[in-house]
Structure formats: C-alpha cells, structure tokens
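A single protein chain has been omitted; all remaining protein chains appear in their positions.
Right, chain A next:
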Amino acid sequence: MTTQQPPAAVEPRPAPPPARRDRRSWTGWGFLGPFVAVFALVFLAPIAYSIYLSLFRDQLIGGNTFVGLDNYTQALQDDRFWDSLARVSLFLVVQVPIMLGIALLIALALDSGRLYGTDFFRITIFLPYAVPAVVATLMWGFMYGTRYGLVGDINDAFGVTLPEPLSPDLVLASIGNIVTWEFVGYNMLIFYSALRVIPHSLYEAAEIDGAGQFRVITAIKLPAIRGALVIATIFSIIGSFQLFNEPNILRQLARNAITTDYTPNFYTYSLSFNGQQQNYSATVAIIMGLITMVIAYIVQLRGMRKGA
C-alpha cells in the first residue's frame, strides 16, 4: 500500500505552532471526514471484504466453508490465469514503451519551440483522452473491418490484402493501437508540463558550455522530468494490468480471437458474473493487485534511484 509515498517536500509551510494546533486539533477532520468516510466504504471495505472472500469457498457439501489459502494455491496453478497474465505482460512490454516513447518525442518536439502551431498540435493530440474507451473501441473496431472498414477500403484501393486486424494473431496488437491512440496525448501533456518548468538558467549554462540540442535533451531535459516519466510508467503499468474495456467491447466483433479469460481482469469478471465463482474471482483479483503494486513499487524505486 505504500508504493507511492507522499512527497514530503511538497508541503511548503512549516507546521503552525503547537498552541494553535492544540486549539484546533480536530477541526480538520470536519473537512476531511466526508472524503474519508466514502473512501472507507468504496476502497477499504471492498479490499477487506475480498480478502475475507478469498479465504472461503462455496462447496456442494457443507456450503460456504473456510478453506484457508486453498484458493490461492488453485490460482497459482491455474493456466488460464497465467495465460492471461502473460498476455497483459506482453502487452505491457511492447505497448507501454511505444506509447510513452512517442509521447516523449512529441513533448520534446513541442518544447523545442521549433514547430509551427505548437498550441494546435498540443491540444489536438490530447483530444482522444476525452473519448470514452467504449467509443474509441467501437470506432477502431469499425475501421479495422476488412469488408466495410478502412482496412477494406485500403484493400480495395490498392488491390492488396492486408492481414485482418481482428484475427487471433493480430488482435492484441490492434488493442494496443487503440490504447496508444487513447493515451498518447495524455502522457505527452504530462511530459510537456514537466518540461515547461525546467529553469531557464540551465539552458543558458548549457549554451555557454557549448552543448548541442541532443546533449541538452539527454543531460538536462530527461533527468529533470524523471519524476513525470516514472509516474507515467506506473500509471501505464496499472492500466495494462487492468485491461478490460477494449477487449470486452472488441469481443463483439472478434468472438473467436478474444476469449472470456483474455486478460486477468476479464477473467475475474467472467468468474464472478458468468461463473458465479465469487470467492475464486476475489482471489485472482487480490493476486493481480499484489503483482501490480509490487511492479509499480519496483519501477518507482529504480526510477528514482537512477537520479541519485
């Protein structure tokens, strides 16, 4: 639960003198209380409840019985779970670097001041963020079509036969393209915002030292936005492991290519809502949550250490 430590340095003002703090000690709770109450209801209680669920099992004989860690042992030997995890891991390793790489290149291009129409580029490339995953997937799903979609148009126009984007071999890449389209602009904006606050004086110093553009990027810009890079990476990892909406919608068009255990999240969803195996589903969800947090934590440690 401590993958993201609060940045202590952010708090700019010293704590008020003790006398005043004593006088008002509980007033803050009056303001924070409502948030904490709802937070406890929709975050903490479900976590506690799913841990509880994961320790039980509905059995034909004896009903709901305590089974200790049996569900966990079962999940760790479950090929369907490992296959789905392998799939999102592959997705993570390929899609996230491509998306963040493109986002970074655009952010650097915008920040260089060498583009015509910087503002227009920035806002337009960001726009897909406002498009719901459902609409993005429906749109791309139509365009992927080899008969009526854009892929079909290209085939007709050039007399070629492009591989089907929704075939089992390519569908993961097609999902990757949709996710990239949705989030490249958002990540670009995060990088760009971080680049904008780099102190001017650093660039002047670099010029005096005779550093070229490339050197400025590697020696000043990238180190300065490391925090933003780490955050974007962590959010992308969480997003990849949670992949659900895009495969869920795309399945309407590609039933054979996308199974109901396509991603870990899809698997837990199917277990709960089609298979009525809530206890097992909760177990798989907890394992995925733990894996996500561990990887996010490692990325944060590594990302921050490099700067030291």
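The criterion applied here is as follows: a contact is a pair of C-beta atoms (placed from the backbone, for glycine too) under 8 Å apart; a residue touches a chain by one contact, two chains touch by 3 or more; residues count from 1.
Simple rule for what comes next: contacts and distances are computed from a predicted model.
> Look at the options "(Fe-S)-binding protein", "Carbohydrate ABC transporter permease", "Ferredoxin" or "NADH-quinone oxidoreductase subunit C" and return the one that UniProt uses as the protein name of the missing chain.
Answer from the UniProt record of the missing subunit chain: "Carbohydrate ABC transporter permease".
> With the missing chain put back, one of A:76, A:98, A:123 or A:173 would touch it. Which one?
A:123
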